[in-house]
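All protein chains of the complex are present and in place, except for one that has been dropped.
Then we have chain A:
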């Protein structure tokens, strides 16, 4: 089974997958592994690992602070790949990273290394579909899932382009903005999820701004997966890995109680 297939299979169909995010190298190189363990123990279905970049322009202050710390801690790409290896035999691991990290390594070499570390998918916030065609094909050849982002401002035409390139899942951005916790789920998020799920042959996950079990449950009614990042990174800083894991367990319960609208259309699975 390819990484991409395995990633798609981690969305169970009848319930919503939980996708916690952690910044590799935060709060420390070893501490990040403990964060990952706590997230798995709390019921994470997919682990999203952020590769620190000096200029993360899609990220709000919370995640920026963690990536700055991680770079100071010495979280280089080798370390990030090793971190992925520690989890990828248990859950699908997805990298969230900026395109210059891939470009600097060389796309082919990067993909070989990522596949070697068992990475199942890639989310690249600064690689919109117009620039992604060649790279997405390279991902497909190596069985690494390409996970394009879709925003509330995306036209129907762009949704179609993104869906056509997606081999992992489609990452819906809940709001126009950067990552970070917000009050409640914006109404446009639900509309966007419905718009994308009507077209997508792969699972559709929602991220950006989900900060409470209630938000997650609301999203779970419409999404195949829920991605939680800033809130968890804030909790890791405030109460540590176990505290963040405890909170995530509450989200797991809230999401588990929700009956999801529609099933995943596993055309590609």
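Note that in this section a residue touches a chain if its C-beta (ideal position, glycine included) is under 8 Å from a C-beta of that chain, and two chains touch if they have at least 3 such contacts; residues count from 1.
One rule holds in what follows: contacts and distances are computed from a predicted model.
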{"item": "Absent chain [UniProt protein name; select from \"Protein translocase subunit SecD\", \"Tryptophan synthase beta chain\", \"TRAP transporter small permease protein\" or \"4Fe-4S binding protein\"]", "value": "\"Tryptophan synthase beta chain\""}
{"item": "Residue of A:125, A:145, A:168 or A:225 touching the missing chain in the full complex", "value": "A:125"}
{"item": "Touch criterion as defined above, residue of A:177, A:201 or A:237 at the omitted chain", "value": "A:177"}
{"item": "Residue, one of A:57, A:239 or A:257, that touches the chain absent here", "value": "A:57"}
{"item": "For chain A, the residues touching the chain missing from this view", "value": "53-58, 60, 64, 68, 71, 76-77, 98-108, 125-131, 134, 148-155, 158, 162, 173, 176-178"}
